[in-house]
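Here the complex is missing one protein chain, while the rest keep their positions.
Lettered A and B in written order, each chain numbered from 1.
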Amino acid sequence: MAPWRRTRLVLAARRQMTMMGRGPICQEGIMWSRLLSFVVLAFCLMAAHLPASATIWDSVPDEQLKALELSRDATPKELFDSLSKRYRAELTKGKHAKFWEPIPMDMYLAPTLFYKAPDLDMQVTREQCASCHESVTHGWVASWEKSVHANLDKIRALPADDVRAYKKDIITEVEANLHSQGLLEQGAQLKDVGCADCHLGIGAKAGNHKDLHLPDRTVCGSCHLRQFAEAESERDTLTWPQKQWDKGHPSHTVDYMANVETATWAALQQREVAASCTMCHTNQTKCDNCHTRHEFSTVEARKPEACATCHNGVDHNEFEQFMLSKHGTKYQTRGDSWDWNARLADQNTKGGFTGPTCQGCHFEFNGQFTHNTVRKVRWGFLPFQNIADNLDDPWFQDRKTAWIGTCSQCHSPRFAETYLTMMDNGIKEGTKLVEETRKVVQKLYDDKLLVGQKTNRPALPAPEQDEPGGFFSLFFAQKNQTTLVDRTFAEMWEQHVARYMKGLEHVNPGGWTYSHGWSDLIKDQAIINEQDTLLREKAQLEQRVQKLEGKAGASAKLSSLDNRKPQNLLVSLGADPLYAGGTLAFLGGGLLLGGLAGRRRNRRGDTGDTPQ
Amino acid sequence: MAPWRRTRLVLAARRQMTMMGRGPICQEGIMWSRLLSFVVLAFCLMAAHLPASATIWDSVPDEQLKALELSRDATPKELFDSLSKRYRAELTKGKHAKFWEPIPMDMYLAPTLFYKAPDLDMQVTREQCASCHESVTHGWVASWEKSVHANLDKIRALPADDVRAYKKDIITEVEANLHSQGLLEQGAQLKDVGCADCHLGIGAKAGNHKDLHLPDRTVCGSCHLRQFAEAESERDTLTWPQKQWDKGHPSHTVDYMANVETATWAALQQREVAASCTMCHTNQTKCDNCHTRHEFSTVEARKPEACATCHNGVDHNEFEQFMLSKHGTKYQTRGDSWDWNARLADQNTKGGFTGPTCQGCHFEFNGQFTHNTVRKVRWGFLPFQNIADNLDDPWFQDRKTAWIGTCSQCHSPRFAETYLTMMDNGIKEGTKLVEETRKVVQKLYDDKLLVGQKTNRPALPAPEQDEPGGFFSLFFAQKNQTTLVDRTFAEMWEQHVARYMKGLEHVNPGGWTYSHGWSDLIKDQAIINEQDTLLREKAQLEQRVQKLEGKAGASAKLSSLDNRKPQNLLVSLGADPLYAGGTLAFLGGGLLLGGLAGRRRNRRGDTGDTPQ
Partner (left out) sequence: MAPWRRTRLVLAARRQMTMMGRGPICQEGIMWSRLLSFVVLAFCLMAAHLPASATIWDSVPDEQLKALELSRDATPKELFDSLSKRYRAELTKGKHAKFWEPIPMDMYLAPTLFYKAPDLDMQVTREQCASCHESVTHGWVASWEKSVHANLDKIRALPADDVRAYKKDIITEVEANLHSQGLLEQGAQLKDVGCADCHLGIGAKAGNHKDLHLPDRTVCGSCHLRQFAEAESERDTLTWPQKQWDKGHPSHTVDYMANVETATWAALQQREVAASCTMCHTNQTKCDNCHTRHEFSTVEARKPEACATCHNGVDHNEFEQFMLSKHGTKYQTRGDSWDWNARLADQNTKGGFTGPTCQGCHFEFNGQFTHNTVRKVRWGFLPFQNIADNLDDPWFQDRKTAWIGTCSQCHSPRFAETYLTMMDNGIKEGTKLVEETRKVVQKLYDDKLLVGQKTNRPALPAPEQDEPGGFFSLFFAQKNQTTLVDRTFAEMWEQHVARYMKGLEHVNPGGWTYSHGWSDLIKDQAIINEQDTLLREKAQLEQRVQKLEGKAGASAKLSSLDNRKPQNLLVSLGADPLYAGGTLAFLGGGLLLGGLAGRRRNRRGDTGDTPQ
């Protein structure tokens, strides 16, 4: 299907959707028949990316070809060369490079940058790898033996009605990619994909053990070029209209850079602690976060648990939210009767799926399933105020329309629109709580009233810098670097409001109001408002005592001078700092402070999590 | 089996059980042979509800028939009419109606009250629904195609020894219900159950798309009358002897009312936050919380995860407690070898089950499995003091006896009784901690010593009202509406003690002492006792400074008058409020304050959770 046609459909959808708004029930005035016809058309698209001969697949978006300065008639070799050149150029130690040194483990996490082969000078043939390693590390050999890589002919022999038959086309596609790159003789077929192909070089017959490499994305992408291009296109399709995030962020394809360019990460002296962040931020560096070596099972990669190692926990608990939603319980109760060998596009038909998965919703875009998981991203990783303020921008509206298409696989478009609008409104309410509280925190910091702020708050290790409730509060606490107020607010803006959002996004009731979400945010607000009152009352009492001491004469003054430092902070408070929390209404100026964390986060360019 | 016979058995059981008590080991003096014979008799009952011709099923309890003023000889039509009339009368916006307006999403949550069909004026035939929606929303059509509804003849063709053969009787039963209501011609069989039957009207051949409705419980109940009556009987069988809860509360069948009549819910300005509560409190309004549309899989509804979306989290973590108990790990390790097509009554025999599920224990009552899940409820949703004080009441004893019968499917009756007695004693200990701490909190509130209490604690939005540590503390925190003491105590009485109880009830060790439960309660108590000391020391120090200022003369007074407000609270404290926590022993009066939260909760009539 020609690109212009999809564009027209999206525009039509946008028009439809902007008519819906958030009116009271029964005043919708929407032409449902028009919407209906739109959806019917939209789903005609689900036939998806036909690998048109001699052109780049239509699952590779225009934005990427433009960025690479390639036409859609480019050869696989041209596409691969262009992609891998950019890939290597953008995978570096980053702007904070001077602040940290890799530890040995890093060579396995970012092999392109750090891998060194074992110092074993031994000439080996292609056949010797598996036979020798069967006794050394039999587990990985056994896994490979179960993989498609070891059994290409078994795939080729599948009958056409086998749910895995689509893999035959993939083999053909891979062979075409290799032909184009001159890595497989024209007309020749792949026999198998063995250790040597990935660790020595595609088609290698022999080599020296000390020349082994650990595959990065380009090694997988040489064969799986379409998937490589789709995944890499996350850099190109995520261009935030109001610069809420840097281009391509947050996405899998830049997640390693997001990691190393985070000041907090670079500042951590305990590199084993920093390594934990890196463990997940390695989709940019390799492919086996989802496609576990050496079985590379597609069945595994299609199941929600494949996302779980990274997408769980304090601020990106998508996995838990999904599992406790009705969507997730459907998976847990009925998933064993679904055929996981069906590819994503076939799951609801050949696969017999009666519920959604992470992959089924997030890999889909306008009826097509690709490795670009961020084409419908709207709220991203955190609900920034400058996202909340711009949801009417067509960029956001188009993406909402795309989501309605996704949900409409199983729900009525009206239901989907109604839910997504409620979700948006809910997220805005959470964001509002955070911004209200940010003002209280900032005022305490500006008034220098945080515990120990003037006497016991040492500078953070470079390149990290102080700010009230900054991201660093989760990782540094020497002396009073992190106070209760800092920590509480860091959890509020970086964790709790994120979980609140993700609860709404994944339709898990307990996830956004009660067990987590709103209730957590209210607790944060309560703690910070209480600290605001307490710290100001404390300052005032000290002031009163100081005044009394002043009256008590010179001898008293002398004895208390040395330990009266904390009171000096009152000088900066002006007339009456008491109950500033109660007078916030006079502050005015709207969200002057609101974008702070956002900007910080943005500056850090953090995270490669797939949002929404 | 005649009702009198079951009654006699229950009475016999009660007599047996009251003899057991909680004696030291080896002094039991129980006639185990008598108990044994009781259990044998009890399990004769497991043949369960025979749908006696021309009478209402014996799984429909006497209490319900009495409440509906029906005899057991009533026709299905009479039962349905009576049930659905009451159902609609009791499903309203509630006494707080004026405080809130529905948002669009509410029409899907309480369709009886709010649903409006899409504005699509289009005449459709019965056949057109699926064929058109196959292209619009293929997911729901595919789910329906896998359902029994779409395949009645497939069920009719099952051999008698198929574990699903019982469904043939259900089809016959449904047809009899429809015959009685004049919705199916006498002698005619149902062909299938399609979109039109539920969304336009049973048996409808055609209709207009704008007349669609969203099924509530009465729509499902028209066919599934027995299940509807059983479920609705929760209103009738749960009559608390000391009015611990309103009649029928807490249960699934009144859970929507429990929601809308909760002051906190009605007071929430952020309706998207309130909607999260509603998401689960909709068993009263529809049936698909457990029987997910449109597959309506009984296999799904029988698995523990079917309960998980609602029964998880901070105060009703039954799902987590079960999954980590030995019961749950048995399910997780062996459940894949059990035949989930077996109905509950057949699971331990035809199904090959070797462990229990939520459904296997909670749907059972005296050997019968019905949709009334609350006939063994004793502790309900929260361990109120007035439950702890009345466990010797025959009402509670009978229900304990019924539980022993349930456990005795797999455990010896003595083991069951021993465990349940330990559970009761344990829950009492937790309740005691809460009541001790409630006194400390109440005294701080009465002494107006909570942070900001006199200066910075604005009124809550109506209809919510202030109280120390009220339920609202989980959802409101403007200024100092919620202090650390309030919030901690709200978590203690509403969440932690509930989890403590549920840990004991579901035999999850980490759930009641270490990871959760006792350890959480102790932390709450520690925090509140510390605040008690700190706030009283703070008040006293301020008092001393004030006294010094009084001595310091008129000029000092003048300058500090404006910011001395917080000290005024001391006026109400009388002579010496210091260390009131330490003098609680003198308070006397027993549990004068103890019932507070309970009464509040009771007033709110909250929750539709199935306890125990």
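The definition used in the following text is that a contact is a pair of C-beta atoms (placed from the backbone, for glycine too) under 8 Å apart; a residue touches a chain by one contact, two chains touch by 3 or more.
Worth saying up front: this structure is predicted, and the values here are computed from it rather than measured.
Undergrad: Just one of A:T55, A:T92, A:Q128 or A:S297 touches the chain that is missing; which is it?
TA: Final answer for the missing-chain contact: A:S297.
Undergrad: Return the single residue from A:T354, A:T483, A:T513 or A:T533 that touches the missing chain.
TA: A:T483
Undergrad: For the chain not shown, which residue from B:T112, B:Q270, B:S325 or B:T370 touches it across the whole complex?
TA: B:S325
Undergrad: Tell me which residue among A:D336, A:D392 or A:D446 touches the hidden chain in the full complex.
TA: Of these options, the touching residue for the absent chain is A:D336.
Undergrad: Can you name the residues of chain A that touch the chain not displayed here?
TA: Touching the missing chain: residues 102-108, 114, 116, 118-120, 122, 135-140, 142-143, 146, 270, 272-277, 279-280, 292, 295, 297, 299-300, 303, 305-306, 308-310, 312-315, 336, 451-452, 455-456, 473-484, 486-487, 541-542, 545, 548-549, 552, 556, 559-560, 562-563, 566.
Undergrad: What is the set of chain B residues that contact the non-displayed chain in the whole complex?
TA: Residues touching the hidden chain, for chain B, are 22-26, 28-30, 32-33, 36, 39-40, 43, 323-326, 328-330, 332-334, 336-337, 348-349, 352-355, 408-415, 418-419, 421-423, 425-426, 429, 503-504, 508-510, 512-519, 522-523, 525-527, 529-530, 533-534, 537, 540-541, 544-545, 547-548, 551, 576, 578-579, 581-582.
Note that only the chains that are shown with their structure count from here on.
Undergrad: Calculate how many whole Å lie between the centre of chain A and the centre of chain B, each centre taken as the average of the chain's C-alpha atoms.
TA: Between these chains, centre-to-centre, one finds 36 Å.
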